[in-house]
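Note that one protein chain of the assembly has been removed; the remaining protein chains are unaltered in position.
Up next, chain A:
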Amino acid sequence: MSKYRLDYLDELEAEAIYILREVAGQFEKPALLFSGGKDSITLVHLALKAFRPGKFPFPLVHIDTGHNFEETITYRDEMIARIGEKLIVGNVQDSIDEGKVIEQKGKNASRNALQTVTLLDTIAKHQFDACIGGARRDEEKARAKERIFSVRDEFGQWDPKRQRPELWDIYNGKIHKGENVRVFPISNWTELDVWNYIRRENIPLPTIYFAHQRDCITRNGQLMAASPFLNMDDDDVIERKNVRFRTVGDMTCTAAVESYAFEIDDIIDEIASSKISERGARMDDKVSEAAMEERKKGGYF
């Protein structure tokens, strides 16, 4: 017997690789949900470690709201070319055109809520039985209670009261036809762990994570990137700011923070001393105290 010898990043990495390989071993048609954010970029890096020199046993799936930061799409396409894996894109615009969802109106309109429908349709169309995602338990209270293998019914619903016990490192991926499992390999990572890992592994990131100049407006006390996707009126004043983004989602619901963190070391210092949690910069979680719980029950990621 000896003391723990694995450094925490090695341990988290080994756990995530183990979970990814369990997905490969247990499911017939898995997919990796890729948002272009740092967490899903980390997942892709972990998948390289899990499966190279072989190919990924799953495609990457991007649910595209059409309201993306341009930098995210550039990054996505470059990354796909670099790793040579398959990408499937599900477009929220298609769901709108097909009449399955209706675009929100008004000042706070966002396509964030609509993407759940596109996600479920994409899962159904390709008959995915497992979807790997980059959610972490430290992000939010509802996520803190979710399993690593989280079973969803055919409506994509999460039922917090009927979760399967998850014992040791044994993940039960058995499901009925029509159900699917959301798998979260970096459940046990914190935001800072992800950044420290990205630094250690030298993983390239979209440029919007680093400080840059951008036209912004202030809404509900938060800085939003001015864009054609944001419904603006005369009350909105555009200001040029030095900002960066802590999470990368739809342009209409992802807030920027003022920052002069140009390098990854600066970002890590900034987060370590920050007093605001990461999801504090997500308008979608601010709606109510139980916002995430309700959305997850409805099939959200």
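Here are some notes:
The rule is simple: a residue touches a chain if its C-beta (ideal position, glycine included) is under 8 Å from a C-beta of that chain, and two chains touch if they have at least 3 such contacts; residues count from 1.
The working rule: contacts and distances are computed from a predicted model.
Of the names listed as "Cobalamin B12-binding domain-containing protein", "Chemotaxis protein CheA", "sulfate adenylyltransferase" or "Ferredoxin", the one that matches the UniProt record for the absent chain is "sulfate adenylyltransferase". The missing chain, though absent from the display, is touched by one residue of A:H62, A:R137 or A:R214; that residue is A:R137.
Checked against the hidden chain, the listed residues A:Q93, A:T190, A:T218 or A:N231 yield one contact partner: A:T190.
When the missing chain is restored to the complex, the residue among A:T74, A:N91, A:Q104 or A:N172 that touches it is A:N172. Although one chain is hidden here, its contacts on chain A can still be listed: residues 1-8, 10-15, 17-18, 21-22, 24-25, 48-55, 57, 137-138, 141-142, 144-145, 160-161, 163-170, 172, 174-176, 187-188, 190, 274-277, 280, 289-290, 293-294.
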